[in-house]
Structures are given as C-alpha cells and as structure tokens.
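In this view, the complex is presented without one of its protein chains, the others remaining in place.
Up next, chain A:
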Amino acid sequence: MNEKPFGNDRPDAVPGDALETGDALDPEADGPLELAEMAALMRTQQRAARGGTARIVSLLLLTWGVVWFTGFLVLWSGVRGGNPWFTIASPIDSIAFGGLMIVGVAASITMGARLGRGVRGGSATSDTMYGLAWMVAMAGATATLTALIGHGLAPESITLVAPSIYVSTAGLMYLVGAAIWRSWATFGLGSCVIAIACVATFIGAPHHLLAYAIGSIVVLPVFAWLSWRGMMRGTDPTRPGSGPRASET
C-alpha cells in the first residue's frame, strides 16, 4: 500500500505524484557536513527560528513607542498651559489621540496574530489568553475610569488618572508576560512603563502628558532594540521562544 502519511494539504501536491510522496528524493543525498559546519548550520537555523518572533515583538514595541509619543504630544499641545510653541484645538487633540490608539491596537492584533501562526497547543492557548488578558485589563480600566467619572471625579483629576490607569495597566501586563516567559528584560520593560506613569503623575498637569511622551519614546524603542537583538527572550526551557540565546550555544 502506498501510504501517504502527510503532505496532501499542500496546494501544489497532486495525489500520487513524486512531490507529494517525496519518492523522487533520496534523504541520504543530504549528507552531513563537517562538524563545525553542522554547528554553524544549527546556530543559523536557531537564529532564524527565534528571529521572526523577536522582530515582530520589536516592531510592536516600536509602534507603541511612536503611538504613545505622538498621542501624548498631541494631548499636551491641546491642554491650556501645555505646549508653549503651538496649540491643537479641542476636540481635534482627543480625536487624534483616539485615532492613534486605534492604529496601535490594530497593529497589535495584526502582529500578534502572526506570532503564533500555524501553531496549536499549550503555548498557543497561553498566548491567546495573554492577548485576551490585554483586552480584559484595558476594558476593566475603562470601566473603572467611567465609574470614577460617574461618581464625580473632578476634571483636573481625570486628566491625571486617565493616562495613569491605562499606562500602569499596560506596564502590569508586561509584568504578567515577564512571569509567563520568565523574561527579566520584559520585567524591566513593565517596571519602566509603570515608573513612567508614576513620575508623570507626580509631575502633575499639564506637563505630565509631556512626561508620558518623552518616557515612551525613550523606553519603548530601547526595549524594541533589545528584542531585535534577541535579548528579551525568556528562560523557561519548556516554552518555545525560550532558552539560551544563539550566542550561548
């Protein structure tokens, strides 16, 4: 019986042809190289497998760095006593900020979907739950803020509490990610993001918005670069995308 164990979900495969069954190929023709060449091949493949994820995470962090920087700069330019050089009229500032956030969320969903493409199992479930946790956390932050406003939170407090609650929640989510992937670099990212929220709130209105803008354009690109260099990896050997860096093997 000519059993075809797999491969017939390939669009280019014709049932029974050599390509589908692999009959035309001799596996032994792919002979081993010198030991050093085999080690180099393994390292190259390791970097290639890890690189895709690292680059997507890097782009994601860079995107949010730009989105937060631009968004908070726009808000700072819209409040009285903010930007001394030019003013953006209300509600254009809020609309622009909202639009930028939508761009960031859309980029996150698009890039996040690429991260686990074609993979199913425990780690995919964990990644999906982490993605959903972001949505639940942000929805919770929005609901809490809405409730506070409903209970009469003063407008001057809203301008301080609103960005603080969202940015702190984002920082907390990075900390959760750090715990999942056992990544100290991601833990550092979460801590820095929470620190930005604290420092900005201590500075107070209206220049807390500038503090958010500067903080995000400094911190997020730094961690984007670390991710690009493969330094955001976790150390849990049971999870994909974890374990020693290519330079260590």
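Operating definition for what follows: contacts are C-beta pairs under 8 Å (C-beta built on N, C-alpha and C of every residue); 3 or more make two chains touch, one makes a residue touch a chain; residues count from 1.
Just so it is clear, contacts and distances are computed from a predicted model.
Within the choices "Phosphotransferase family protein", "Helix-turn-helix domain-containing protein", "YeeE/YedE family protein" or "Aromatic ring-hydroxylating dioxygenase subunit alpha", the name that UniProt assigns to the complex's undisplayed chain is "Helix-turn-helix domain-containing protein".
Of the options A:Ser108, A:Ser123, A:Thr142 or A:Ser191, the residue whose C-beta touches the omitted chain is A:Ser123.
Only one of the listed residues, A:Ala39, A:Ala154 or A:Cys198, touches the absent chain: A:Ala39. By the touch definition given at the top, chain A reaches the unshown chain through residues 5-10, 12-13, 18-22, 24-28, 30-33, 35-36, 38-39, 41-42, 45-46, 48-50, 52, 117-124, 238-241, 243-244, 248-249.
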